[in-house]
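Every protein chain except one is present and positioned as in the full complex.
Moving on, here comes chain A:
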Amino acid sequence: MTNLKEKPNPPKLMSELKEQLSPSFDVLLIPLQLEEEAAFLLYLKTAVDGDKLQNMIIKPFFEMKSMQHYASYVQSSPDILEIKSEEKIPLELTKGSVLIAVQHQFFLIDVKKVNTSTVQQTLMEPTVYGPQQALSEDILTNLNIIRHRYKEPTLKIEILELKDKTHNDIAIIYDDQTVKPAILKTIRKRLEGLDSPLIQSAGELQLYLNGKKFTLFPTLMLTERPDRICYNLDAGKVIIMIDGSPHALIAPVVFFDFMVSMEDNYHLFWITSFTLVLRYFGLITCLILPALYVAITSYNPDIFRTELALTVAGSRIGVPYPSFIEVLFMLIFMELLTEASIRLPKAISATATTVGGLILGSAATEAALTSNIMIIIVSAVAISSFVIPINEMSFSIRFCRYILLAFTTFFGTVGFILGFLGILMFLINKESFGEPYLKMYWKSRRSEKGVKSE
């Protein structure tokens, strides 16, 4: 290395690129030189994997016999990227590629470093018997997980690039045999029509794919479970993944999909049926109980048998305001409690629940601000809203509860039933990518199997 000649000049393209990317500290333009022959590397130090670069690109340069050998070595790398246009090169560099110039030829090789590829434990949808691993935040790892679980040659994966500033990859995954072409087309069209400046997570993508600004019920499902993804692939649905998010999107979905837990597939028939009935019971309870309380106490106390009516009325003795204020007051506090325990650090959230649930509850009844029965109803509602397996649906139902409550408060018992029918109608009229959101499925064995239309 003593007889180092003067540095050879890098190709014009590379120095231009370097100028374009400067003054970032991590832009490196390195000449590789061995006797007469030279190659140049241009990359961003913070985006590439140093070890990989050393082993794959730099070392072989000094081991090859000639430049021609090295060029063909580089050309046959599995990570090589096609250079479509010169304008695209800076973008590829920021994504973690290295630009190599050998003998007036340019090669782009992907040596990106990913720190987010650790697979996480399931957090949102835990099961007892099912797989315990969820997805990671790296799309390639996720695709690998899906490929590993669903080994059909008909599984197709298309990669699109977002047009926003993250330039994240979006994968559209589907089973060629079962998917409906019309739905696939709609999804592609909507993805290509996205024009938001920054999309960072699957949740955000879901909002933009919805097609409408004001939506109450989710028309795509967010999931973190690979087994749910495979299950839905088999049913002919389309999965959308975005790089950097540990969740996948499933489209189209129907209402009943949100009531299915993956656990249902791993248990015996009667146990599954029992839990399903339990879940629907929870759904109904959580939706109607507050409104029912208002209807029963304020409008038609005579519906119930005498003993029960007297108990309810007796427990409200001393409560100084009408029942709808009582219900609203307790429900709001319950929501605050739920919201607080979600957002707080785990160490504090236990205190919040104790203070809120135990102390506030008993103090409120002693102060005659609410009836004992109201406390029972509020806790029943809170518990049953957690029974819904998918969190988004649980949120939507929580919101619907207030609509029903308002309708009952204004119109009484008739409003209660009509409000319920109205919510039902709203769900039935809704569509998810052209599929009706809520209708009876008589023929399919499971709700998620198949989205047949008439």
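Operating definition for what follows: contacts are C-beta pairs under 8 Å (C-beta built on N, C-alpha and C of every residue); 3 or more make two chains touch, one makes a residue touch a chain; residues count from 1.
Throughout what follows, contacts and distances are computed from a predicted model.
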Undepicted complex member, UniProt protein name, chosen from "Predicted membrane protein", "MFS transporter permease", "histidine kinase" or "Fe2+ transport system protein B": "MFS transporter permease"
Contact partner of the left-out chain, one of A:T178, A:T272, A:N300 or A:N372: A:N300
Contact partner of the left-out chain, one of A:L91, A:I332, A:I348 or A:L424: A:L424
Missing-chain contacts mapped onto chain A: 299-300, 303-306, 308, 407, 410-415, 417-419, 421-422, 424-426, 428-429, 436, 438-440, 454
